[in-house]
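Encoded as structure tokens, the structure appears first; notes follow it.
For this view, one protein chain was removed and the others were kept in their places.
The letters A and B name the chains in turn, as written, and every chain counts its residues from 1.
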């Protein structure tokens, strides 16, 4: 059984990563290339020429088509041959590179690696803060050499901040707030509510008000592989609660993990916020700071991946803090099984 | 089934690569060392001491013999022990490193990796332009990380020049000339005849005559793994045709691909010509230029090898332009099967 769901939308790239020049990226074990047509719509194609398998990403763009760098076979954006290596030869209509359904939403290019007929854009995970008026959103891309599920585990448990990020964002008081794990509507939520506290400096500066605040952290897992972390503060008495809290300032850390192979994934990370929208330096400063934080996670996760391989007699254990990750993995496993049973029944 | 023929001669090295000091090179999966006796004849021996397997290529030459660097076992050029690690110990006559039959011809050192009794020098591929009076010949060596047959495919189809070598020697008009594939006398020929054309600058300069020319390109595959490419021009009306064309200037690109492993080979490349023989700078200039061209092929071929591994569900497809490579691979496969059937019958 594969460790990932195939009938699902995965983030292939940030919107700005894909342009006229081909981008090569392996998604769920499948080498693909991505490029934009002249009308800016995105093509996703198997990154192997149907002729002699040379990566098409080494090829030459011509209009909306791509020509292989080896013998010049020209393929249209639908993957079908348009010109043979000898241009005067009649085109064999059966020559075709596999293409994949793509969709752009929430600043990301999404790709569907499974059965194309089931690629309904309504199934794209609802990363609403990335594309809602009144919010601003940006982020970055990182290649990580570990199973994508280790990153999900990491994000669904924020207690690790205390140790992994001891030198940067770690805050021991977070460990003292109770957490609650809820599975609802096919999502997993890990929630912390910290009422009536002093706001930490970052949030004090964002809120621009004195006085005690209510603070929250809500990690939300969405199939097939997204985690949104809802963080913020509101003045005490403004009416905020764990379910509804738009009374103060609010940020959303948006994470998407796209499997590359069993032991590596593409990590798309971003920050959405509904405050200081005109502060164009905010995101740049935040990304610079978060980049260092992120390197701390990368070091831990890649060491964990190697340790799993070096200790084949040992298994990951789940404690109370891991409940979010455990529930997220259960959703993934069930979705994979459901897809397999559906395929077997059909 | 191996992907190469073993009862066959392969180029082990350029003549000048082998001297007194041992040269280590793996031929068809077998680690070998090569060195010259004092009479300049070439020894080929398994590159592993029969005692503790240390590469003999790390050893010390003594006369025509080689002494292992580890314990000093001394082996003669026939591979037989001549002195034990303790010199006064009686020599055990059964101690022997495997040796391989070699032969020098056409500026190359050839080695026979299969059954020694069948190593008839008459079976050495007839690379006649490398050793015919009135011709001059030189070239170089490259290690390539791809299956040797991908290089054969490459050389038996010159249409790739248009795209792979777009920045160097690519000429779109070559695509317009018809090609003809002929299998004859156990060889494969891919032939292009371009009558009554303007000579390109390289050939104009070689021919030293004005006026229209007939031009040819003939790729010839010879078992087990050679490709010669016959190129040149002759004045129109001089009587040249596709079968016989010594009326003008003629060059032969000589290529030999010796398997190292399933995924790598030794590439011996040279240029023979029957013009400007006294221009001692010609070969140096041509090698410098061809070195850049060659790096373009190497990049393509190694990317192709990796793409084959990354796309295990896809297969190489053959189009019309690939007929030369297809026929060459058929000859290889038939020769391997014939050898196996002969072994089974015996």
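We take it that contacts are C-beta pairs under 8 Å (C-beta built on N, C-alpha and C of every residue); 3 or more make two chains touch, one makes a residue touch a chain.
All values reported here derive from a predicted model rather than from experimental measurement.
Undergrad: From the list B:51, B:80 or B:320, which touches the chain that is not on show?
TA: Checking each option in B:51, B:80 or B:320, the one touching the absent chain turns out to be B:51.
Undergrad: For the full complex, which residue in B:84, B:123 or B:236 touches the chain that was left out?
TA: B:84
Undergrad: Going by the contact rule already stated, which one of A:37, A:118, A:160 or A:287 would touch the omitted chain in the full complex?
TA: A:160
Undergrad: Which of these, A:197, A:321 or A:335, touches the one chain of the complex that we don't see?
TA: Considering all chains, including the one not shown, the answer is A:321.
Undergrad: If the missing chain were put back, which residues of subunit B would it touch?
TA: Within subunit B, the residues that touch the unshown chain are 26, 31, 46-48, 50-55, 58, 60, 67-73, 84-89, 92, 95.
Undergrad: Identify the residues of subunit A touching the omitted chain, counting contacts across the whole complex.
TA: 153, 157, 159-160, 162-164, 175-176, 300, 303-304, 307-308, 310-311, 314, 316-317, 319-322
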